[in-house]
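Only one protein chain is missing from this complex, and each of the others stays in its spot.
Take a look at chain A:
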Amino acid sequence: MKDSLVIGGVELSSRLFIGTGKYADHHQMKEAITTSESQVVTVALRRVDMDSEADNIVNDIPDHVTLMPNTSGARTADEAIRIARLAKASGMGNWIKIEVISDSKYLLPDNQETVKATEVLAKEGFIVLPYMSPDLMAAKQMEQAGASAIMPLGAPIGSNKGIRMKEMIQIMIDEIKVPIVVDAGIGKPSEAAEAMEMGADAVLVNTAIATADDPINMAHAFNLAVRSGRLGYLSGLGPISKKAHASSPLTGFLG
């Protein structure tokens, strides 16, 4: 069964996106990307050191993946736009994950500023994937502004708490036409599978893999979980019944 996801004209057979922060070293990161079989890898422009051959993180990202630079560190739409342009000018392609965070305490995204940045960058020809707090109206505005996919958080970033925003994300999956990528908060492979079973188009994982005792095997585990969750979704999960069905129904006498 062919089941591919198309974003920005790129056909993806893997629905697991990977982050690059928090690894103990670049070699480990590279191995984890390989085992995850991910085809989309996000990297913070703030961490990219173009002047250093040895320290440049981009050199350790396998060539076959689509690079998705992110605007980590941006506190306003304007800063996100400037970071996106710098990324493009540095030869990192035209995908951009917009992250606008003006809250250093919980690191929650600012949806309003994110909508503004999405609009400007989509017009400039970027493939824009905004990271956001799950909210249907904001998601619709981002879609309208030209977002190629929308990335709601499952739980606060780095929290490993799972899909705490489940109801809101489900509504977005049901109502938004562009792909929904659940980003942030996924702590376990089973939670990635859960997002996929809900009908999310993809998930993005960083902390849970990068800070695992064995990041390389954890990347593999997430790869399997995402594929398994997707297959479950496609196969048509049965409706969940709250009670067991009685073998002797109450209305059996009616024949």
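Here is the rule we use: contacts are C-beta pairs under 8 Å (C-beta built on N, C-alpha and C of every residue); 3 or more make two chains touch, one makes a residue touch a chain; residues count from 1.
Throughout what follows, contacts and distances are computed from a predicted model.
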item	value
Candidate names "Magnesium chelatase subunit D", "diguanylate cyclase", "2-iminoacetate synthase ThiH" or "SynChlorMet cassette protein ScmC"; UniProt protein name, chain not shown	"2-iminoacetate synthase ThiH"
Candidate in contact with the missing chain, chosen from A:Val10, A:Leu86, A:Leu136 or A:Ile171	A:Leu86
Residue among A:Ser133, A:Thr211 or A:Ser228 that touches the chain left out of view	A:Thr211
Residue, one of A:His26, A:Lys140, A:Lys166 or A:Lys188, that touches the chain absent here	A:His26
Touch criterion as defined above, residue of A:Gly8, A:Gly158 or A:Gly232 at the omitted chain	A:Gly158
Contact residue for the chain not shown (choose from A:Val48, A:Met165, A:Ala202 or A:Ile216)	A:Val48
Touching residues on chain A - with respect to the absent chain	21-26, 45-49, 52, 55, 73, 75, 79, 82-83, 86, 102-105, 107, 158-160, 207, 210-211
